[in-house]
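As you look at this complex, bear in mind that one protein chain is not there, while each of the others sits in place.
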Amino acid sequence: MKKTKYLIIGNSVSGVNCVEGIRQVDKKGKISIVSDEGVYNYSRPLISYYLGGRIEKSGMPFRDEGFYGENGAELFLNARAEKIDALKKNVTANGGAIEFEKLLIATGGRPFVPRIEGIDSAKEGVFTFTKLSDAEAIIKYIENESIKNAVVLGGGLIGLKCAEGLIERSIKTVIVELADRLLPNTLDKTASGIIEEALEKKECGLIKEETVSAIESRGGRVEGVRLKPGGKTLKTNLFVIAIGVSPDIDIAKAAGIKHGRGITVDSRMRTNFEYIYAAGDVAEGRDSLLGSNAVIAIWPVAAMQGRVAGINMAGGSAVYDGMFPMNAVDIAGVPVVSFGITNPPDTGEYEVLEKKGDGFYKKIVLKNNIISGCIFLGKIERSGIFSGIIRDRMDVTSFKKELLSEDFGLLVLPKEYRKHMVVGEGIEV
Amino acid sequence: MERKAKKIVIKENYCIGCRLCEVYCITQHSKSKDIIKTYKGKGPVPVSGICFEEKGSVSFAIQCRHCDDAPCVENCLTGAMYRDKETGRVLHNREKCVGCWMCVMLCPFGVIKIDRAEKKVVSKCDLCIDGAFPACVEHCPNEAICLVDEDGKKIEKT
Partner (left out) sequence: MARAKSACEFVAERDESRCVKCQACVRVCANDVHSYDGDTGALFSDYSKCAGCHFCEDICPTGALTIRRNLSDTRENANWTKDYIYKIIRQSENGGVLLTGMGNDRPYRNYFEHIVLNASQVTNPSIDPLREPMELKTFIGRKPDRIEFSGAGKSGGHVLKQKIPPQIELESPIMFSAMSFGSISLNACKSLAKAACDFGVCWNTGEGGLHSELYPYSDRVIVQIASGRFGVNPDYLQRAAALEIKVGQGAKPGIGGHLPGEKVSEEISITRMIPAGTDALSPAPHHDIYSIEDLRQLIFALKEATGYVKPVGVKIAAVHNVAPIASGIVRAGADFITVDGIRGGTGAAPAAIRDNVGIPIELAVAAVDQRLREEGIRNQASLIAAGGFRTSADIVKAIALGADAVYIGTSALISLGCHVCQKCYTGKCNWGIATQDPYLTRRLNPEIGARRAYNLLRAWSLEIKEMLGGMGINAVESLRGNREQLRGVGLSELELKILGIKHAGESW
């Protein structure tokens, strides 16, 4: 049986940051990484750019080639972790077992595929879109079959980015979204409207408040998708299901690791086994806006959690004090940044400030004069300042009327905060 | 061990709001590096790496802080935003950038400027990598921006 001090399941952003976290504390202890993918690390969010032909595969890694060697980490590719024995401290992957002292589960998320009528018989032309292999498969299919049009189910982040990639390949694409707007978790109807216009200019179809109820195929190849039962059929040979991901917790579940929607972790990213940690899209860490644990499947959270887990695994001390949902995306040439709660419940507790102009939109959601969320669309350049304001739960009463102003900047923040946020970084006030 | 970058310190009490820092930043990042040619020549005028803020009598110019724990570097999807190992500066490789705006979202100082059409980060302070000394610091008429070393000691232009 192979032995390692640190074992990491998953080679994406959490896993890689975990390696760096470990090495901040322990320069020597052996690190092993198992990945069920066949390629060296790459940024998952870049697969849409790859699909669209904007980047080569060589432009996708987020750490350079020497990374694993320099950090003394052994990488096992195409090795799917099949089983965790939490008590005996080993993981079975590719039939062999690896014994560990500390384990990080960073298995990420798995695309959610609904039970659509006809899905089992459609062998060709139905895809999900979360991994590089998905993008590669779609490209191959498009090229081999000379595909001209596509239907993407889901107007969320993955669906939109996939659609954008397809459009850049000159595939006529239709997005089907169940909600009344795009990016329903992030945007409101106003913001969605601006993006819808931009998509329309790119001749991307959009069907809202609809879903696909059946896939029609012939000889195992997709021929079209039917909207609501008995409804209209969209002819297409390419159907991408992109309605979300769910934490990939199967092996953790089987090992008796405590979980909710994702794996439950404490502020040190530990599971209920003190030597097993979890991070990234599979983990349910603290959501600082909700004040409770939740899965926040975004890149910065995964990076931070992986790093915190690594430091703690190596005997150091780091605390993950929670983050909140945030997204930066560019759709059809419209840049959008959003933070936190952008569609507050209609309970009267929230105050909403909005400003809409030509090609831009800004929305700020407040609760008791503390920002719970915001949307920046079109003009995003200084939006990052809000990441700090929200993180620090700053009371904005003194500069509330400036929040929507065109030239919002650090200057409107209270002097004391300005001082605080730049301690050691140099603003003398 | 990665080196920490030299930093530009802002003394907002002494910013006079002339915005010459921007003028010289633009000039330094132009082809000719000549102020009149930069502005009056045929080519496009570069975007300055400085965010100038002004409200009432208070103003200051802020540029990339070259943070020690730089979220823009840590979270860049492509490695376009990177730390120069030799100098510790946070630099940007335009070729690699795909315009995912992760850095823009995470920069708590909001000092990264974008080009929407090109879908690229268009400008951020590089501490005047081509020059010996940051142009904004050199030309600030009131020493409201100063360059300090890793220990916070002021560096004078020699």
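In this document, chain identifiers A and B correspond to the written order of the chains, with residue numbering beginning at 1 in each.
Keep this in mind: contacts are C-beta pairs under 8 Å (C-beta built on N, C-alpha and C of every residue); 3 or more make two chains touch, one makes a residue touch a chain.
Not measured: the values here are computed from a predicted model.
K.L.:
Given the contact rule set out at the top, which of the displayed chains would the hidden chain touch in the full complex?
P.N.:
Taking every chain of the complex into account, the missing one touches B.
K.L.:
Can you work out which residue in B:24, B:82 or B:109 touches the chain that's missing from view?
P.N.:
Residue touching the absent chain, from the options given: B:24.
K.L.:
From the list B:8, B:121 or B:144, which touches the chain that is not on show?
P.N.:
Answering carefully, the residue with contact to the hidden chain is B:144.
K.L.:
For subunit B, which residues touch the unseen chain?
P.N.:
11, 13-20, 22-24, 35-36, 38-40, 56-58, 139, 141-144
Operating definition for what follows: only the chains that are shown with their structure count from here on.
K.L.:
From the C-alpha centre of subunit A to that of subunit B, how far is it in Å?
P.N.:
Whole-Å distance between the two chain centres: 30.
K.L.:
Please output the residues of subunit B touching subunit A within their complex, sorted ascending.
P.N.:
The touching residues are 7-13, 51, 53-55, 58-60, 62, 65, 67, 71, 74-79, 96, 98-110, 112-114, 116-117, 119, 148.
K.L.:
Which subunit A residues qualify as touching subunit B in the complex?
P.N.:
17, 43, 45-46, 49, 54-55, 59-64, 299-300, 303, 326-330, 333, 335, 337, 339, 380-385, 387-388, 407, 409-412, 421-422, 425-429
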